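Have a look at this one before I ask anything.
Note that one protein chain of the assembly has been removed; the remaining protein chains are unaltered in position.
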C-alpha cells in the first residue's frame, strides 16, 4: 500500500484542499444571504476568468455535455446552417447536438490528430452563409488544440457566431473571449476550472443573447432554456434570489473558491504556467522516445497530452503506472483508441506533479519491458524547468 | 451570535455528517474501480428505496427540474395525450414541460390546497385515451399530498402510464413503486433522499422503457435522452464503466452513503417516522392556533407543512424565526404567496429538530406580536410523542 | 436509526462546523508563517477571552489535568502553604497535585453540593500565611460554582496567590481575571472554549510569573516547566517561532477559530447567554419536579447542571435519553454517584439545544415510568425564554 494516487486524467483533476473543504460545509439555503453573495461573486469571477468583461455568465447543475446543449439549444433553430471545425470525438458530439436542435451541419474535416487550416474554414464560411461556427478548443480525445483566435476572427468577418466548446481548455488554455470575439464559451467544472464534476458553465456575449432573443421558435430543451435561467443569474449577480431550479449549493460555493484562487494567480501567469508544464511534460516523454497524437507542435494542447504507446507496449501499462502512484486515461478516439493514452496536466498541477507523473510513467514503461535510460524523462523535464 | 441555524425548508435539508464528509473526499476518476463499485451500489440502493425491485434507476447531474424533463422527454412524442392532476406550482410546471415536448395536455383542476378526487381523475381517464397521467406526489408549493396509490391504480386500469414527480416525497412519503404500478418516479437529491443538490434521480419500470423504445420520433433534449444514459447505468450496475457525460463523482458517492443510511433505517420505519414527526409538528402549530394550506387532513404531507400566518402576522416573522435559530421558507404558490409559510421536516429530521423548530416559531411569533400561551406548541408536540 | 445525537455532557461539547472543519486542514509546519500568525493570534485572543489584558497565555498539548499541574508545578515549592476551597472531585484533585509538588495543603471543607462561605475562607487566610489559594470555579462533578470574585479579593488582601481551575468555566462563566485579581486561570479546550480535547490552556499574571521567577528549587515536572514554554509563547506572539515541543498544530488552529467566534459574540453577551440558557434549562427540570445537587440557587453553575434522578428512576434512564437523541453524563462525585446525572450546556449551546435536551429528558423519564405532565419541561423553558 502506498499513499494517495495522483489523478492526472483530463478531468476530474486534482482539486485544492480549499475547494474540497468547501464541498463538505453544511448546505446553505439557496436564498440564504451568504449563498446569494457567494453565487453572485462566482458569476462575476467567471466573467474575469473568461476574459469577457461584458459577458453573461451561467452556472447550472449538469455535466459538460449539458453545457454543450446549453449553448446549442438556445442559439439554434430549425434549418440554421452550422459549420463544425473537426477535431475529434467532441466536435462530432457538437455536430450531433446541433443536428438534434434542427441545424444543417457542415463539417470542415481534419485528419486524426490534425485540424483543418484556418484558411480552409474561412473559405467555407465565405462560400456559404452560416449562423454559427463551432470550435472545440481542445479536443479531450486527441489533445489537439484549435487556433480559436484566428478562427473566431474569420467567423466575425462573415457575420457568423462563434461557439467555443472549452471543456478541456477554459482557465487553462489562453482564451480572451471578448478580445477575440468569441460569442459563447462553455466548460464543465471538473477540468481546469478546478471544481468537482456537476456544474455546466457558460458565458455568452450580447450577440449570442441577441440571437437567442430573436428566435422565432421555442427552445426545444426545457432545462436548457435561457429564458428561465437568465433572470436567475441576473438576480444572484444583483445579490437577490430567484428560482428556477435549486442551485447545486455546495458545488457553487466550491466554484467561487476555485475561481478566487485562479484570479489570485492571474490569468496571464496561469496561461504561462500551463504552457510551461506542458512543455516540460513533453520534454520528458520525448526524451524516452514517445510520440504524440497531434501531428504538429502548434497543435499540442497545454492542458492534456495524448501520446502513443511506444513499440511493444499497450494499455496494459496503465495499471502499472497506477501502481506507481499516478492514474492516467486510455485512448478515446475510436480509430486509434488502443494505441495511445492521455495525461491531464491542468488546474493547479505543478512541477511536483509533472515530475511525479513522468517518474511513474518511466517505471510503468520499464515494467512493461520498454527500454530507455532510467531517469531520462524526469531529467529532461527538470532541465527544461531549470532553463525557464 | 449563536451556533448554527437549523435548515428546515423543503430542500435543501439538513444532511448527515457522513454525507457531508463524503462530499469532500478527493475526487476519484469516474473509471476508478472504487467509484464504479460505489456508483453501482447506489443504483441498486435506489431500487430498494423506491421499492421498485425491477425498476431501472438513473442518477445524473442536474436539478429536480431536470429530473422532470428527464422523465417527460423520453416518454412523450408529439400529440400524445397527457393528463395532469392539478396540485399547485409544480403540477403546472409538469404541464409546461409536457407541452414543450409536444403533448396535448389536459388538467384535472383542483382548488388551492385541494386535489381533484380520484374519481374525477378516473372519469377523465375513461372519457379520453391518455398516454400518461402525471401526479405530483407532494406539491412543494402547497404541502398537498396526492393519493398516488389509487390514482396509479386508475391509470393502470385504463392503460395509461403513471409518472410521479416525487421531488418532495421519495424516501419520505410512502411510495411503493412496483406494488402500486407507478411507471416512473423521479426526485432530486436535496430533499428526503438527503444529499446536497445536484443530482436528478429517476426510476423507470419496464412499461416506461417500452414506451421509450417504441418511439417513432427522436427525444428532443440531447442530455435527457435515455438512449445515452441507459448503457451507462447498466454498465455501472454491472461494475463496469461507460461514458456519456462525466458523473458528478462526489455527489454520487454521497448519494450512496445516504441511501445506505436510509436502508439501514428501513423504509417502513422511515415512512412511519416521517408521519409521526409531521403529526407532532402540526400538533404544535395547531395548539397555537395556526391553520394549514391543504384543506383536509388526508391531504397533509409528511415531508413539509404549509401553514397560514396567523392574524396580524406576515412574512416579517421569518427573519425573526431565523434569528431564533431556524430557517424556514416563505410561500410559493402565486395566489396566496404572501399569506403562508413552509417548513420542511424530512430526511433525518428528528424529534429534537421538531421541538427546536416549534420553539423558534413560537418565539418568532411572539416577537411579531402574536398572542398565545408560551410553550403550548412545544408541549403539544412533546405530548403527542409521549403517547406514540 | 435517527440523525446525529446531541452531545450535552460537561465536555467534550458540541463544536461548531468551522472549528471541526479547521481540524482536518492539512497540517502546517510549526514554523510556517501562516501557523506562526495563527498561533500568535490565538494567544492574543486568549488574553481577551480571559479578560486579562496583561496576562501571559500558554497553550500546550495535554488534557485539563495537565493544565492543573501546569499551574501548580510552577508556583509551588516544597513546604509552601496552600489553601483549597473544597467543591468536589476536582478540588480534591488540585489538593493531590499541590501535595505532590511539595505543598502543605489545608482544605476549607464544604458539604456535598455546597461551598465554604467566603468569610470562612477569609478567616483561614488570615489565621495562617498561605502562598496560594486554589479555587475550582465550577466543579464538573457537582455543578457547584464558587464565588471567584470575592474569594480572590480575600486572597489578595492577605497577599495570597489565587489559582482558578476554570476547566468547566472559562469562556462560559463570568471571569474577569485582571479586574478580580486572579493570578492564574486554567482550562482545557473541550469545554466552553469550544475546541476538541487535547489542549491545556492557562493565563498567568505578573504576580504568578514573579512567583515562578523567585523559585529557589527546580520545577519537578519537565514538560510543565514554564522556563521552556515562556520563550515559545513569547516568540509566537511576536510572530516568530521557537521550539520546545511540537505544537498540536491542528488543535491550535481550531483554537484560534473558536476564540475568534467567542470574541465575535462578545464576552458580556456570552456570559448572559450562558446564564439565560442555564435558567431556562433549570426552569424545565424544575417544572417536572427535579432537584439539584448544589444546595442553593446562588451555587448553580451556568455551564452544567447536576440534578438528582427523581423518585423511582436511576441511571438506567440515561441510555433511554440517548435513544431519544441526547447524550448526557452520569454522576461522578463518589458519595452520591448513582443518584444524579449531569448535563452540559456551554459553548455555542443555544435555545434549540436546550429545548431538544429537555424534550429528550422528558421522553426518557416517561419511558422509565416517571409520571409528569408531558411537555411541562419544554413549555417552562420556552416560557422563560419568551419573558427574557
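Here the chain labels run A, B and C in written order, and each chain numbers its own residues starting at 1.
The rule is short, and it goes like this: a residue touches a chain if its C-beta (ideal position, glycine included) is under 8 Å from a C-beta of that chain, and two chains touch if they have at least 3 such contacts.
Keep in mind that what you see is a predicted model, and the values were worked out from it rather than measured.
Considering the complete complex, the chain that is not shown touches A, B, C. Only one of C:149, C:176 or C:220 touches the absent chain when the whole complex is considered: C:220. In the complete complex, the residue from A:127, A:238 or A:374 that touches the missing chain is A:374. Only one of C:62, C:88 or C:331 touches the chain withheld from this view, namely C:62. Between the chain not shown and the residues C:37, C:96 or C:268, the one that touches is C:96. Touching residues on chain C toward the chain that is not drawn are 4, 7, 9, 11-12, 14-15, 20-32, 60-66, 68-69, 73, 96-97, 100-101, 188, 190, 196-198, 218, 220-224, 244-251, 327, 329. Residue positions on chain A in contact with the hidden chain: 1-4, 6, 14, 16-17, 261, 264-265, 324-326, 348-353, 355-356, 359-360, 362-363, 366, 374-376, 378-383, 385-387, in rising order.
Contact residues of chain B toward the unshown chain are 17, 21, 24-26.
Convention: only the chains that are shown with their structure count from here on.
Over half of the residue numbers at the chain B-chain C interface are used by both copies of the sequence. Centre-to-centre separation between chain A and chain C, using Cα means, comes to 54 Å.
Centres computed as Cα averages put chain B at a distance of 46 Å from chain C. Residue positions of chain B touching 2 or more other chains: 4, 14.
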